[in-house]
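Only one protein chain is missing; all other protein chains are in place.
Here is chain A:
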């Protein structure tokens, strides 16, 4: 059994909470005491139906205002897979939450109301999903029961969205007609839509192939921590020196020739160690400890790669940045702390090329700054080289966060483009 992480985007009106509620309920991930609490609260408020959004809206402020503020993580499992849902609010003022939820997602579900069709917010959700390089996208055309399960309506929406998605470089795209309220095509195939030959939503989630979405080609091992036991009681460990980290790309094997950055020195992998014994290969997302054949001065923030396949050692970065705070703005000369893989440096914004309208994809080249929830193309200079790849090639070596040097808050998320 493996794990699929997926993000859901949409508003309560699209039936997102109903859909999540149904997935959780039908997979027995909602428990009686949780359901009772939700039913009690729904009754107290005079709601006629059981408001399943109360299951995910966990904070007092959210329940009071009837909105989702933050990303909520939900868990369920079927015999085939464990699922982690990042349930993100759909409104434009919560773009940063959707970016956060999408950053780790293998798949995103975008909900569309069959009566309303492709709205501005559907396009925004699709854009953000592709910007964050979520590998699989599902368009769940919901409320099919309210359009008489019309194949024609479904095809109209499919055509309109496909035309838009072609501009986005959208990845694997799947359309599923559903009724979250009545359960059509959610867990099992609906008899109300005999014209639909595809999978139910859950069947799709259980079977979509994700193992090859990770980059298994370019070896990238950001050194996270140096393990040196030096236990006086165990002389065998006296010379032990292991480089611990989580594999960010490629497949490493003992005996492989590897290169250390920034030194550029080459050596071979002596062994790949874990608590449970040495392993024959390591690949994402494994956390392992490498021992190398030669003594090289290696510390946290360094990178291990292959001599003939290196990331770019860059002090000038081009990136798409999503700004995540209303306490300040990003503009030319803004100074920030940047964290990329295991390396932290200082960064200076050299230029803001344009601000992107996330609804129309229009580029505003006259923009002077980025405010909360705004996304733009930015040039940065950093104080020491970062070992980067294009975000499109590797989300882990292409993504970074920006931290405010005074408040220490995480204020930006960046995705590297045109690495060189």
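Convention: contacts are C-beta pairs under 8 Å (C-beta built on N, C-alpha and C of every residue); 3 or more make two chains touch, one makes a residue touch a chain; residues count from 1.
Convention: contacts and distances are computed from a predicted model.
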When you check the chain that is not on display against UniProt, which of "Chemotaxis protein CheA", "Ubiquinol-cytochrome c reductase iron-sulfur subunit", "Spermidine/putrescine ABC transporter permease" or "Sulfate adenylyltransferase subunit 2" does it turn out to be? "Sulfate adenylyltransferase subunit 2"
Across A:228, A:268 or A:335, the one contacting the chain not displayed is A:228
Contacts of chain A with the missing chain: which residues? 1-3, 28, 31-34, 37, 41, 55-61, 63, 69-75, 77, 81-82, 84, 96-97, 99-100, 103-104, 211-212, 214, 216, 224-225, 227-231, 237, 240, 244-246, 251, 273-276, 283, 285-287, 289, 300, 324, 337, 339-340, 342, 395-396, 399-401, 403, 408-410, 413
